[in-house]
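Yeah, one chain of the complex is gone here, protein chain that is, but the others are all in their spots.
To keep things simple, chains are lettered A and B as they appear, and every chain counts its residues starting from 1.
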Amino acid sequence: MAYPPEYKYTKEHEWIAVEGETGTIGITDFAQNSLGDIVFVELPKAGSTLTAGKTFGTVESVKAVSDLYAPVSGAIVAVNDELATAPEKVNSNPHGSWMVKVTLTNPAELAGLLSAADYEKFVAEEQ
Amino acid sequence: MSSKDIRKAGTHISQNEGLIFEHSSPGKKAFRLRELDVPSVDAASELGSMLRTDPAPLPEVSEVEIVRHFTRLSTWNYAVDHGMYPLGSCTMKYNPRVNEAVARLDGIAGAHPYQPDEISQGALRIMKALSDQLIEITGMDAITLQPAAGAHGELTGILLMRAYLESQGNPRKRVLIPDSAHGTNPATAAMVGYEVENLRSNERGMVDLAALEAQMNDEVAGLMLTNPNTLGIFDEQIAKIAEILHRKGGLLYMDGANMNALVAKARPGDFGVDVMHLNLHKTFSTPHGGGGPGSGPVACKRHLEPFLPKPVIAEENGELRLDYDRPHSIGRVRAFFGNFGMFVRALAYIMANGPDGLRQTTEDAVLNANYVRKQLEGTFELPYSTPTMHETVFSDKLQSKLGLRTGDIAKRLIDYGFHPYTVSFPMVVNGAMMIEPTESEPLEELDLFIDAMKAIAREAIEEPELVKNAPHSTRLQRLDETAAARKPVLRWKPEEK
Partner (left out) sequence: MRYLPKSPAERRQMLDAIGANSIDELFAPIPAEFRLNHELNIPRQMAESEIVEWFRARAAENGSGYQMLLGAGAYNHYRPLVIDSLISRGEWFTAYTPYQPEIAQGTLQAIFEFQTMICELTGMEVANASMYDGSTAAAEAVMMAMRITGRHHGILARSVHPEYREVIATYAKYQGLPLSEVAFTENGRVDLAALDAAITDQTACVLIQSPNFFGTIEDVAAVAEVVHAKGALLVVSIAEALSLAIVRPPAEADIVSMEAQSFGVPLSYGGPYAGVIATREKFIRQIPGRLAGQTVDRNGKRGFVLTLSTREQHIRREKATSNICTNQALVALMVNIYLDVYGREGLRGLAEQNLAKAAYARKALGARGKLLFEGAPRFNEFVLQTAEDSCELSHRLADKHKIVGGLPLRKFYPELGNAAVWCATELTSREAIDTAASEISQAPAGGHAPAAGSAALPDLAGSEVKR
């Protein structure tokens, strides 16, 4: 699966799509593939804050749990409730299944993230 | 499928059986109550508004159906009585029958934990004898039998460590845990309010001493070590490890899960361990029972003795009693005294062996594991060339190139009549295959296991689909664990009419 060029990526396999001040966050195809069938996504409530580099939730498969790391700092304005009942969407459409939307408090943090090309290279090296 | 080549197991008819609720029908019964020798009472008058108006809809079945139900279900299980469980660090050894018989003696099975001490001398004598003998086996100074299982024992042990360090003025903040450790170790440390810090292993599979020296300081309470570790490797640096910890005021906790490599050959108390737990359901032959009960006694050195859970057993003029006067005790980790039924069994096991039997047991356990290792070397990748003791870890590296992982090989082993080895653990080995035969395995069973593993390695090349989709011969094939986790169904419900 190709990594959308307009997204930015973290080394912990999250993606973020930025429009104005709002960032939409999810996990990459590499992440969902490593985890296997996702059974549960644990996300914070709207209104809580993200701190760049810190964990903000978890993704569970049958045999593993992975922490979600915030790519940026910000206030959570929306949480994707669909994932509570249909976590499998993350497997079938990882780059389209968003988890949280945030209002960025420090857009400069984006500069430290990977481009699609760099992320793809990073993933190839991991494997 | 080439089942004609499988020597250990065939297929035969097994009975189908539904849930017990599906046999239920009002009016069927499996009981008859005794006659009352006192006047009956009206429940409604006695209980008033606290009366339960709709009894729980428990099954109504006959004794015949109960016996059939649980007999049929039992035939769907693999068990030690069928054959080997090569599970690493589980020590699935034979569960002796004399253990079961003595545990069921009236005065033992029927003893109430709160009955007066003067009519509990038998129970207390059993606990004292087991305590003394486990102290001798471990080379420690004192022991508690209270913890109900290994993890519970770990909790108790770390609580003892913390209490001791507090008494020395600084409980400290962190516990070091090797990357090869069992999951209960970090989970336990967290329950006692300690942060967990990972300790690297070196390329020989032993503790990286330089890392230990660097990471050990006065904020570290100590190290939780399994020795031999989950790779089956005895850390020969153990004296140095203990020295580093002690020099900086810390303690050495030993997870005793792998004692089957040490009993009567070496004693943790001699090589610097301050506190350790034992698993009676591993090393000391008490049965696994489908997942418990276990028992996790904790043995310690003198300096930790004041902090032991209370009560402890005291002896005065030949009379045993329970001593609650323990001002420094960490308190209780459970009600009553521990899984007493397992004490009886473990003691019977030690008595049946004696010192020579225990030594021979450990020697056979290590012999069996080394034999399997030798015979499978070359067929599977051996990640560490270091000598191993009662268990050994291979990896699926060679087979993964063919698209097959440790889990697939394990499932195919079922078709060969064995329970799988431990899959994907320890985490330091990618695609781990952890094998512990125990001393209970005859040479014949070991050879059947070795042949099966070699056959599967061949199948991986010649007929990979057989391995990928295994098991084929069981009542049920691979179960959908994803669906079970996404939409959990954790109880039966009567159908809506």
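Simple rule for what comes next: a residue touches a chain if its C-beta (ideal position, glycine included) is under 8 Å from a C-beta of that chain, and two chains touch if they have at least 3 such contacts.
These numbers come from a predicted model, not from an experiment.
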item: Residue, one of B:I6, B:A149 or B:V312, that touches the chain absent here; value: B:A149
item: Touching residue (missing chain; options B:I6, B:M259, B:M389 or B:I409); value: B:M389
item: Residue in contact with the excluded chain [from B:P178, B:G222, B:G338 or B:P383]; value: B:G338
item: Options B:R7, B:H112, B:R247 or B:R458, residue touching the unrepresented chain; value: B:H112
item: For subunit A, residues in touch with the removed chain; value: 39-40, 42, 60-65
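The definition used in the following text is that only the chains that are shown with their structure count from here on.
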item: Approximate Å spacing (C-alpha centroids) for the pair subunit A, subunit B; value: 38
item: Footprint of subunit A on subunit B - complex, ascending; value: 424, 481-482, 485-486
item: Residues of subunit A that touch subunit B when the two form their complex; value: 36-37, 39-40, 60-63, 87-88
